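One structure is given here, and the rest of the page talks about it.
Just one protein chain is left out here, and the rest sit where they should.
Up next, chain A:
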Amino acid sequence: MSIGHTLLGLLESGPRHGYDLKRAFDEKFGHDRPLHYGQVYSTMSRLLKNGLVEVDGIEPGGGPERKRYAITEAGVTDVQQWLATPEKPEPYLQSTLYTKVVLALLTHRDAADILDTQRAEHLRMMRILTDRKRKGDLADQLICDHALFHLEADLRWLELTAARLDKLREAVVR
């Protein structure tokens, strides 16, 4: 995730202090990984240098946490561009799991076992997410759903590969 763009976007609704930005970020997007103060200030100084934000006011006392930042016109354009640009779909073509399965077949180990063990691990994670979703608010539900759909896609691949192991063995063991 682009922290710079996210902080810029949060500034669009009005000027904020650095600590206020961190709090807003953590609350909305930082469930698992809250920002460090250092990250906020290094990002803000970069945005400042690039003219995407400006210092809107400084409270007496000094120190970076006293600065209040406001987004500039260039900053708004930058956020707009970022939002309008689609994210690159990740095709996951270099799957470690695929490599493991092929290696297991090549070395005459039990490839089905690898797939079953992985499936159990995926389901374990899906249970944790499902439980979190059940207890969480709508934001939590959407975040967990995103992860759940990806894990589910992996599981479908595991199923399909398990059903095709004999063919795959023929193809790779030559």
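In this section, a residue touches a chain if its C-beta (ideal position, glycine included) is under 8 Å from a C-beta of that chain, and two chains touch if they have at least 3 such contacts; residues count from 1.
Keep in mind that, in the parts below, contacts and distances are computed from a predicted model.
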Record-based protein name (UniProt) of the chain missing from this complex, from "ABC transporter ATP-binding protein", "Fe-S cluster assembly ATPase SufC", "Chemotaxis protein CheW" or "Isoquinoline 1-oxidoreductase subunit alpha": "ABC transporter ATP-binding protein"
Residue among A:E12, A:D116 or A:E170 touching the omitted chain: A:D116
Contact partner of the left-out chain, one of A:R109, A:R127 or A:H146: A:R127
Chain not shown, touching residues in chain A: 113, 116-117, 119-124, 126-127, 129-130, 134, 148, 151-152, 155-156, 159, 162-163
